[in-house]
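I have placed the structure first, in the form of structure tokens, so that the comments after it can refer back to it.
Here is chain A:
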Amino acid sequence: MHPFDFVAATSVADVNSVLAQHGNRARPLVGGTDLLVQLRGGRFELDAVVDIKSVPEANVLELNGSLKMGSAVPLAEFYENQGVRNAYPGLIDCAELVGGIQIQSRASMAGNLCNATPSGDTICPMIVHSAQVHITSAKGDRTVAVEDFCTGPGRTVLEDGEWVLDITFPAPASGFGAAYERFIPRNEMDIAVVGVASSVTLDGSGKIADARVALAAVGPTPVFIRDITALLVGKEPTEENFVAAGKIAHDAVSPITDMRGTIEQRRHLSGVLTRRTLTKAAERAKAG
Partner candidate 1 sequence: MARVFIPFALRKMTGGATDVQVSGATLREVIDNLEEMFPGTRERLVQDDRIKPGMEAVVGEQPTREGLRAKVSEDVEVHFIPHIAGG
Partner candidate 2 sequence: MVDKVHVKTTINGQEFEFLVEPYMSLLETLRDVLNLTGTKEGCNDGNCGACTVEMNGRIVDSCCVLGAELNGATINTIEGMATPEGLHPLQQAFLEEAALQCGICTPGFLVSAKSLLEKEPDADEHRVRHWLAGNLCRCTGYDKIIKAVQKVQTSA
């Protein structure tokens, strides 16, 4: 492995300074569960890694109507927070199934997002929660919607020197429900063959006011299917409508065949899991 320097940052300015100095030869370190494995595997070389886990702003977990989650908050800390559990069951769905307990102790949703694999389990749930990514750098701050963040396998909108400081989730509207389900052949420790996150917002009459569906592992980036929103808005949350949404997902995705699954299998699962997660999201919407 190419030797790199280690910087333990304690402030946003520390991180900015290291990243400004090294450009794309430096990266923030949170869980290390992807970064260190990729470095060891020779995927790319770095001259410095900067540990952001002691940066206070990257460690916030503020539930105050909306939810602000620092980029270094590990999944375990996220899902152990009772307030978060109550408010965002659709995010808990994904936080609890990334890797094993050991991985959840370290890995963060922001890290999962920045790793930008199409199969990332937490990205689609963030999309259907309409989450916003707070990007910072020595040059200033900007905000990007999660669905616009990934640009290709392992590629994101982050420019040299930029990093993710936190992610904000809007307060769940009344009548909002969300769910995530992935298909894996085992029961843990697998990468999603297909993952689907759905959210449904019901209006006072029980009709669908909004619906968002995003799919993992069926394209070069997480796939947010706006056509499903268009189909479902104004309709009843019925099995029939969710089957129709599944059909759209089935046809809209562009998966590949690889060691984890085939094109046909992934299309089929896209339809099944879209129906299932919409159903579960609607149930949660009714209950919540």
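Inclusion criterion for the candidates: all candidates are chains of the complex that A comes from, given by their letters.
Please note the rule applied: contacts are C-beta pairs under 8 Å (C-beta built on N, C-alpha and C of every residue); 3 or more make two chains touch, one makes a residue touch a chain; residues count from 1.
The model shown is predicted, which means the values in this text are computed figures rather than measured ones.
Chemist: Which option touches chain A in the complex, given 1 or 2? Just the number is fine.
Modeler: 2
Chemist: Can you list the residues on chain A that touch candidate 2 in the complex?
Modeler: For this pair, the touching residues of chain A are 1-6, 8, 29, 31-33, 36-37, 39-41, 49, 51, 53, 74, 76, 99-103, 105-106, 187-189.
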